[in-house]
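Of the protein chains in this complex, one is absent; all others appear in place.
The letters A and B name the chains in turn, as written, and every chain counts its residues from 1.
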Amino acid sequence: VMAASTAMSGTPVRSTSILVVGATGTLGRQVVRRALDEGYEVRCLVRPRPAPADFLRDWGATVVNGDLSKPETLPAALVGIHTIIDCATGRPEEPIRAVDWDGKVALIQCAKAMGIQKFVFFSIHNCEKHPEVPLMEIKRCTEKYIVDSGLNYTIVRLCGFMQGLIGQYAVPILEDKSVWGTDASTRIAYMDTQDIARLTLTALRSEKADRKLFTFAGPRAWTTQEVINLCERLAGQDAKVTTVPVGVLKLTRLLTRLFQWTNDAADRLAFSEVLTSDVIFSAPMADTYVTLGADSKDTTTLERYLQEYYTNILKKLKDLKAQSKQGDFYI
Amino acid sequence: SQAEGPLRRPSVPVREATPPLSARPSPPDAPPSPTTPAPAPAPAPSSFVTVEYQRQRARELQQYFQDRKAERQAAEGRIFGWSVKNEIGNGRWAMFGVAVGLLTEYATGSDFVDQMKIIISNLGIADLE
Partner (left out) sequence: AKLPSGVETPKEEPKLPTALWGFTQNAERWNSRAAMLGIIGIFLVELIIQKGILQVIGFEVGKGLNLPL
């Protein structure tokens, strides 16, 4: 076959070249940062914007324009790439299917055809247990497609990000704004995205991570009430908590499903089904740490994370009487 | 999202500058990381793919995606034919017609066939009553 003969002759693809999809996101930027620190050549796939976010270029990564919902922009971005790390997902106001399914299918097809040597995919913990949540169903099918495709993959299932808690709880509590909580008793093992990035890059270098599925969970699983209490304690002031019963969330989901234009919001609200099932969203990490050769003591705990955040940043903001706009949803 | 600008040319640096196989590209200088002494990526054996191969496959894939997009646009843009827009459009007219016809029949007592006859007579096409 023509492919075999030309595959061997020519400029070899550098094994230190990584393409990060979703590099502007919470997890993606940490992966880019960590990979750059460790000496990889990082290429970032971002959507073209009139006002681009330049921080990726300032750090030293190469930025390439592309869009998962326009698959014809993908093949050009993958030329000269050895590894793909996929941290992308659709924004809440965009339909899930176009980006998270059709876009990912196109990306995997490109990876397979162009001989990408490693594909790292981030998925959600327990995604096979909740087929009624659209994003989880899509993640499950994507995982299956990756496994079937024959790529050399590493799938990492995640439980939750600590970074999200800043905007949701830490900042409003400090600024005396009201905070939304649910009465659900689900416990989620939040994890620092920097630790996720560190462990992912360790997995990249280890052969024991080839064709394996990992679950990364934080050191401890928290309920929303516990998180709010922790923030109250660290901020030194009480929170104004508005408790939303999970039934209201379910009702809102039903209502938003009635209208076409709110269907995307309804898909996101489907996570409320997960909240009611009284689950512990966590996984045992002992084996993972052994396989990757990492130490569980290096992983940041939520207390330490929030403590650092409060002392370093937020107190300064409060002293300057500045207001942070981290609650803005559409930015 | 709506905040898109025009698609800019990808700013991938030109990689042909690296001399082929004779001088293998050495692993990049591992920068002494200020945070943690992370191990530099091991000088890997040459990958099993070449850039030229990837470029050729990229061209094939790009062609495939563009063909698929053109097919989809052709299917959607058809005026006469079995497309989703046509189904919904015809359905809307039909829904409207059913509702109006039933209302008129309730109000005036002329059934659907009579209504058709009246329209045709009043439009001057034929004299049916």
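Structural remarks
The criterion applied here is as follows: a contact is a pair of C-beta atoms (placed from the backbone, for glycine too) under 8 Å apart; a residue touches a chain by one contact, two chains touch by 3 or more.
A quick note: this is a predicted structure, and the numbers were derived from the prediction, not measured.
When the omitted chain is restored, the residue from A:19, A:138, A:155 or A:189 that touches it is A:138. Considering the full assembly, A:112 is the residue among A:49, A:70 or A:112 that touches the omitted chain. Interface residues of chain B with the unshown chain, by the touch rule above, are 57, 60-61, 64, 67-68, 71, 87-88, 90-92, 94-95, 97-98, 101-103, 105-114, 116.
For chain A, the residues touching the chain absent from view are 1, 3, 96-97, 101, 105, 109, 112-113, 131-132, 134, 137-138, 140-141, 144-145, 148-149, 257-260, 263, 266.
Convention: only the chains that are shown with their structure count from here on.
We define each chain's centre as the mean of its Cα atoms; on that basis chain A and chain B are separated by 26 Å. For chain B in complex with chain A, the residues that touch the partner chain are 1, 3-13, 15-16, 18, 20-21, 24-25, 27-31, 33, 35, 38-42, 44-62, 65-66, 68-69.
Here chain A touches chain B in the complex through residues 3, 6-16, 37-41, 43, 47-50, 62-66, 71-82, 91, 93-94, 106, 109-110, 113-115, 117, 201, 205, going by the rule given at the top.
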